[in-house]
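Supplied in C-alpha cells, the structure appears directly below.
Shown here: the complex without one of its protein chains, the others still in place.
A and B label the chains in the order they appear, each numbered from 1.
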Amino acid sequence: MNQFINKNLYGDYGDKEQATGASGTHNTANEWPLWEVFIRSKAGLDHKHAGSLHAADAKMAVENARDVYTRRMEGVSIWVVESKYVHASDPFEAASMYEPANDKVYRHPTFYNLPDELTHM
Amino acid sequence: MNQLTYTLQIADNALILGHRISEWCGHGPILEQDIAITNTSLDHLGQARSLYQHAADMFNALPAEEKKTLFVSAALQAKIAKDEKIDEDDLAYLRDGWDFRNVLLTEQPNKDWGYTVVRSFFYDAYNFYFYTELQKSKDTVLAAIAEKSLKEVTYHLRWSSEWMIRLGDGTAESKARMQEAVNHNWAYTGELFEMTTADKEMLAAGMGVDLNAIKTQWQKRVDAVLEEATLSIPANAWMHSGGKEGRHSEHLGYILTELQFMQRAYPDMEW
Partner (left out) sequence: MTVHSFQEHFDAKIDSEVMIEPRDWMPDDYRKTLIRQISQHAHSEIVGMLPEGNWITRAPSLRRKAVLLAKVQDEGGHGLYLYSAAETLGITRDEMYDQLHTGKAKYSSIFNYPTITWADMGAIGWLVDGAAIMNQVPLCRTSYGPYARAMVRVCKEESFHQRQGFEIMMTLANGTDIQKKMAQDALNRWWWPSIMMFGPNDADSPHTAQSMRWRIKRFTNDELRQKFIDVTVEQAKLIGLTVPDPDLKWNQERGHYDFGPINWDEFWNVVKGNGPCNKERLEARKNAWENGAWVRDAAMAYSEKRKARKENKETKAA
C-alpha cells in the first residue's frame, strides 16, 4: 500500500516531498485552540454546526465566528465550544448504536393506516 | 457650504482610515483576524461612500459660482467648468491633499498590529460618541447615516478595546510595543476634538456634534481601557493638528498616490 497520489486539485503542484501531517517538526504548542462554531440562522431554528476556527479565548471565538461565518447575514446567534470538549459516539459502534432503531417503524406516524377522511390529526 | 465641508470631514476620516486598514488584507497576524479587520475596513469604506454621495448631492445643488470656489484640484475644476455633476468617486479620487479634511490620526501608518489597534481604538472611541450624537442631527441624511454606522462602530470599538487589553496585558514584548504605539498615536488625538468653523456652524444649526461634550466621554472610556490594558497616557501633552484644515502629514500624499492612481492616469473613464 504505497501509492502516492501526487496530483489532485488544480493539477500537480509537484510536492512529492510534502510532509504528510502530524510531522512534529514544528512547535505548535502556542497555537490558538480550535473551536467548533454553531450558528442559529434565524430565530426559531436550531443552532447548526457551521465549521471551526482558532481563537485565544471564548470571547474571541464568538467574535471570530461573527466575522468568519456570518459575513453574509447567515446568523442571529452563535455558540462556540472548544473542540477538545466535544464528546462523540464511536463510529465503530454505529451498528449497535443506530441499527436497532431500524425495525421500530411504529415510532413514525406513517406506520398507522387511517382513513383519508380523518382530518386534524 | 459648512454642511458640505462638515460631511467631507466625516467622509474623509472614514475613507482614509478604511484605506489604511485595507492594507492589512492578506497580511494579518492570523487568518481569523485578517478577515475580521477587513470587515472593519469595509464598514469604513461603506460609510465613506454614503457620506460622499450626500456631499456630492449638496455640491451639485450649489450655484455655479460657488462651486468654483470650493476645491483646488484642476481635474475637479475641469468638470465643474463643463457643468458636469460630480459623484462619490470624484470626491474621493479627484481632490488633492489640501482638499482632504481627515484628522491626522487616520493617515498614520499601520506599522504593526499594535499601532493599528491603538489608532483604531482612539478613533473608534471618538467615532462611537460622535455618531451617537450625530443621530440627533437635523440633517436627516446625516442622522440616518449615523444611526446605521453606529451599529458598525459599536463593534469596532469592542474589537479594538479588547485588543488593547489583550496586547497591553499580554507578554512583556506586547506591552512594550503597545505602550510605544500609544505614545506615538496619542499626539494625534487632540485634533479629534478641535472645532473648525464647519463644526461650530453645524453645531449652532442643530446639525452637528459638540466635540467638547464628547471629549469627556471619550477620555473616560480611554482611561478605563488603558487601565485594564495596564498602559499609560504619555507625559508629553503636545498635540499635532492641521488635518481638518487641509494641512496634512507626508503620509497622505502617498495614500492619495495609490488611491487616485487609476483615475489620474486614465481620466474620464468608466470602470
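By definition in this document, a residue touches a chain if its C-beta (ideal position, glycine included) is under 8 Å from a C-beta of that chain, and two chains touch if they have at least 3 such contacts.
Note that the coordinates shown come from a computational prediction; the quantities given were computed from them, not determined experimentally.
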Practice problem: Kindly state which of the options B:G28, B:G190 or B:P234 is in contact with the chain not pictured. | Solution: B:G28
Quiz item: Which listed residue (B:A125, B:L167 or B:L231) would be found touching the missing chain in the intact complex?
Solution: B:L167
Practice problem: Identify the residue among B:A48, B:V118, B:V182 or B:V225 that touches the chain left out of the display. | Solution: B:A48
Quiz item: Residue-wise, where is subunit A in contact with the chain that is not depicted?
Solution: 1-15, 17-23, 25-26, 28, 30-32, 34, 51-54, 56-57, 60, 68, 71-72, 88, 90-92
Exercise. Spell out, residue by residue, where the missing chain touches subunit B.
Key: 19, 22-23, 25-35, 38-39, 41-42, 45-46, 48-49, 52, 88-89, 92-93, 112-114, 165-167, 169-171, 173-174, 177, 255, 258-259, 261-263, 266, 269-271
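The definition used in the following text is that only the chains that are shown with their structure count from here on.
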Quiz item: Which residues of subunit B touch subunit A in the complex?
Solution: 30-33, 35-36, 39, 158-159, 162, 166
Quiz item: For the complex, which residues does subunit A have touching subunit B?
Solution: 32, 53-56, 59-60, 63-64, 67-68, 71
